[in-house]
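Please read through the structure below; I'll follow up with questions.
As you look at this complex, bear in mind that one protein chain is not there, while each of the others sits in place.
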Amino acid sequence: MLKTSCINPEIMSTLACCGHGDKILIADGNYPIESNTNTNTKKAYINLSHGIPTVTQVLNVLSNTITIEKAEVMATDDGQEPLIFQEFKKILGTEATLYDLNRFKFYEECKKENVKLAIATGEQRVYANILLTVGVVN
Amino acid sequence: MLKTSCINPEIMSTLACCGHGDKILIADGNYPIESNTNTNTKKAYINLSHGIPTVTQVLNVLSNTITIEKAEVMATDDGQEPLIFQEFKKILGTEATLYDLNRFKFYEECKKENVKLAIATGEQRVYANILLTVGVVN
Amino acid sequence: MLKTSCINPEIMSTLACCGHGDKILIADGNYPIESNTNTNTKKAYINLSHGIPTVTQVLNVLSNTITIEKAEVMATDDGQEPLIFQEFKKILGTEATLYDLNRFKFYEECKKENVKLAIATGEQRVYANILLTVGVVN
Amino acid sequence: MLKTSCINPEIMSTLACCGHGDKILIADGNYPIESNTNTNTKKAYINLSHGIPTVTQVLNVLSNTITIEKAEVMATDDGQEPLIFQEFKKILGTEATLYDLNRFKFYEECKKENVKLAIATGEQRVYANILLTVGVVN
Amino acid sequence: MLKTSCINPEIMSTLACCGHGDKILIADGNYPIESNTNTNTKKAYINLSHGIPTVTQVLNVLSNTITIEKAEVMATDDGQEPLIFQEFKKILGTEATLYDLNRFKFYEECKKENVKLAIATGEQRVYANILLTVGVVN
Amino acid sequence: MLKTSCINPEIMSTLACCGHGDKILIADGNYPIESNTNTNTKKAYINLSHGIPTVTQVLNVLSNTITIEKAEVMATDDGQEPLIFQEFKKILGTEATLYDLNRFKFYEECKKENVKLAIATGEQRVYANILLTVGVVN
Amino acid sequence: MLKTSCINPEIMSTLACCGHGDKILIADGNYPIESNTNTNTKKAYINLSHGIPTVTQVLNVLSNTITIEKAEVMATDDGQEPLIFQEFKKILGTEATLYDLNRFKFYEECKKENVKLAIATGEQRVYANILLTVGVVN
Amino acid sequence: MLKTSCINPEIMSTLACCGHGDKILIADGNYPIESNTNTNTKKAYINLSHGIPTVTQVLNVLSNTITIEKAEVMATDDGQEPLIFQEFKKILGTEATLYDLNRFKFYEECKKENVKLAIATGEQRVYANILLTVGVVN
Amino acid sequence: MLKTSCINPEIMSTLACCGHGDKILIADGNYPIESNTNTNTKKAYINLSHGIPTVTQVLNVLSNTITIEKAEVMATDDGQEPLIFQEFKKILGTEATLYDLNRFKFYEECKKENVKLAIATGEQRVYANILLTVGVVN
Partner (left out) sequence: MLKTSCINPEIMSTLACCGHGDKILIADGNYPIESNTNTNTKKAYINLSHGIPTVTQVLNVLSNTITIEKAEVMATDDGQEPLIFQEFKKILGTEATLYDLNRFKFYEECKKENVKLAIATGEQRVYANILLTVGVVN
């Protein structure tokens, strides 16, 4: 077992291939991960069951592994902020601002070729997908 | 997302290839999964971080998906039963008895060619590996 | 053998990769499955012989495995509803409405990139192809 | 759709690679097909659900496609002939005699390198596995 | 050896993947089969030597295996019908009409994505290529 | 189309990889080519239908392409020489002597690792398999 | 070793897949063979060292193996004919005329999809690339 | 170990496939190497840790292995020349001039199909990426 | 670029697949890495040139990434301890003891199936190979 925070072989190798400006999607259980990411995006299926693991568990681990420069989420139709966004902000800290995109803009971003990794979770909460932008390590 | 208890594509397809008498290993975070299972055993890395997911989370899901006829665990050197065995028994119910093997006998069983799947977890407890035998569905 | 309704390894793993809005085609025996689906659509050849299995057998199993949000079929030229549509409606229940598309619109839908799985059957009845849309599991 | 009795691409191509003395296993739903056939045996998963298709459906199709010289089945422990053996005999006709082997001899035969194809079914009856030997076409 | 007319594994498996409207090219020895068919067309090289086998030998076998709905050939520049067209018509019988296309239209048809199989022969006669359209089996 | 006698891409490339002492099997339609040659032997399926092509057609082409130092055939049980052996001798000329081996010795030779190529034909005559030994080109 | 003029397995198998109108590039040592041919062009690296082998050695061998209908070379900027063109003409004989294209037209031709094979040599002379068009064998 | 300056197998084989005008990128640790080079560019990950190896170490080795005709770097926004450019010039000597491109022009050049190799380093200095053009060896 | 000490994708993914008791070889530039490790050992060629990188650079990075339980080195014939062993001890600290094996015992250990990773360096010092045993992370 690695001493680092993330211990998954596939996630570690794909993150190691990312550079400044590349993006990582952490997807909830109902996200159409094969259709709504790029064909070349690496898919990591670490989902086990409904609710296992959650998107916030994954975000926590990634924030220890790479520099996160920016994070994008799906805006709700009624403009209300979902509860999970507070958790996102707490984990990201001051390092990265959270931008909300409307649903179709979010999908469009997820299908671009700089999305290098999509991690499938069992997350059951709604509006729980988050798209991270890799920053610089000095 | 599948309506079934297990939602992982790789685990579902490998379990679907198993028959009566085949075996499944749920491994803790320090288990040498590539060395101490058969070369042809399918490895599913759903491990994320230290403690995520646990072996008992996986066992719970598998017990909803296949019939478990028998379960084998590693005996401690001092003959004391680890706490996690109680959890194992509770999940398995009356369906399957728990057999404890000494360490080397356990490894030997895990390397046999009828071990079809090994699932890597982030489990941090000791003596937490469990080897399941698939039963019959009538 | 899995305890779940569907026991086919390839179908289970592909369904597990689907999310909200992805589509599944159950094709009759004469459907040109390689030409009239997307290049990246996974093809599952479970067809054995003329009439084995039928499209309705497959639909029945899938309706136990995923949430079906919508179903599309080919409209006949004379506007008469084929007998098999009654069977489709009975299996789908109130969960999903059946939409009929003209032949070329149906082909067009089947070739889109969100069609993730095409299952080849031995179905001999006419107008027997059905295109399912995956719904959400809460 | 082929005009021939068998319409499955994988089964047809593997049968076409077989010659005199090669063997084909039609396996029931609980048979450990990956463990108890040869590593190089081609596996065809045409199983859909519990009971679909049956072993006898497959046998019927194969008997139209290849010459069957011999057929082997598992003997019961009590020496009673299972009902399904009558169906086997009816389909095979006078072309091939049915030999019964004890369980471990049957497994042993199934693991030999001349077993070229193993077909996974959803058959739920017991003692339903059958191992065919390909004959000569003049 | 299969009891069916066609005994080639690759040709049988590709034909089994074809449906209504898919096309099959039987090419003479000088046809640029890699350049003038679709990239995804399966190529079956059963050619041995100059004149072995002929296109008509292959056509005879295919007509026993699939329903042929239509056949297309290359028209000569001078409008004279090559002798081999008579052989084609005899084999096809009343099942399928022979359409002649000019050379470039023929190439264009051969490069479409519904051409699933191209069979390389050693045919030495000129104007000997034939493009078959798969029909329906009821 | 090549100007050389043999025009098949797979056969030409495999023959080009052979050296002094390597062997080539030309198999009749009922020979179990996958079971009774070496696992690493390249298989070339140029068989089309019953009787197409014959073993002698292939032998004729190979004798123009490589030097044949020796040829082995299966002896009949009654010691009678099959008619096809006369054809073999005529094609081989004085270049190579024909040795007959009993059936099991023949199989044994065919399974050795120096058998580099096995060509599947549709030959229907009996005792028609022939195993060639590649000679030296000066 | 083959008795034919060309003994290279990869070159022989690719030439055997060519038909009328396909093209073959013989490239000198500095030609950017991966960039300036088609992505699907087969590359044969038979280059050993500076000057080994030469383009003319390869041309000589190919002219014994296929019919060459046409040959294209790069014209010099000053209109002077390079010495190597005389060697090309001598090898090609009356069978094929030599056409000279300007540099960019030559590259454009080399990148077309009918260029099936590019052979890398160690040729050190300038203007030494030659693009052959395969003719018909009757 | 090779006697040549560069001893890496992957780098050596890719450089050997390059010709006149092909390009090689040596990337610093934060460069998005998968996104901002061509899909077909070969990636060589010889990076070990922060600062190991440096871009200048790699440049030094490459300048001993291929002829470098031209080198391109990213210009700073303020027009100031980064210190590392002096090192680049010293290694390249008089053989190749250094051209600076603005950031987006540099990315554009790196994504062209003639970029055959991208080498990932652990370089931590900024403006440290360099794109080399392969020259001619006489 | 990862924030972790090791940034190489291949090394990170292979280390993540290791468990308690698995072994990692860091090899010097002359070590026959393909012959004297296990066939299934993953090879990571991060070697660039003579002396780049060194074995100690790699050891330093690995000691930050995994728990090292034991380390084995080659003993000299004359029993003198090479200078590099002092560096090894300094990096390993009190975590792991250094065992020296004679040359053939060392090779034998390196060829065992629990050696999961071999890293090729450009190290030029003698007796510089080191074989690490992965420990437990609690």
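Letters A, B, C, D, E, F, G, H and I mark the chains as written, and numbering starts fresh at 1 in each.
Assume a contact is a pair of C-beta atoms (placed from the backbone, for glycine too) under 8 Å apart; a residue touches a chain by one contact, two chains touch by 3 or more.
Bear in mind that the values here come from a model prediction, so they are computed numbers and not experimental data.
One of I:Asn30, I:Asn64, I:Thr97 or I:Asn138 touches the chain omitted from the figure, and that residue is I:Asn30. For chain F, the list of residues touching the undisplayed chain reads 16-22, 40, 113-114, 116, 134, 136-138. As for the chain not pictured, it touches chain G at residues 1, 5-11, 29-30, 45-50, 52-53, 57-58, 60-61, 122. Residues touching the missing chain, restricted to chain I, are 27, 29-36, 39, 43, 45, 50, 124 (touch as defined at the top).
To be clear about the criterion, only the chains that are shown with their structure count from here on.
When the C-beta pairs in contact are tallied for F-G and for H-I, the bigger tally goes to H-I. With centres defined by CA atoms alone, the chain at the far end from chain B is G.
Here the repeat of B-I among H-I, F-G or E-G is E-G, since over half of its contact pairs match by residue number.
Centre-to-centre separation between chain E and chain F, using Cα means, comes to 29 Å. Here the spacing of chain F and chain I, counted between their Cα centres, is 51 Å. The centroid of the Cα atoms in chain D and the matching centroid in chain F are 31 Å apart.
Each of residues 1, 7-10, 16-17, 19, 136-137 in chain I touches at least two other chains.
A complete list of chain pairs in contact reads A-B, A-C, A-H, A-I, B-C, B-D, B-I, C-D, C-E, D-E, D-F, E-F, E-G, F-G, G-H, H-I.
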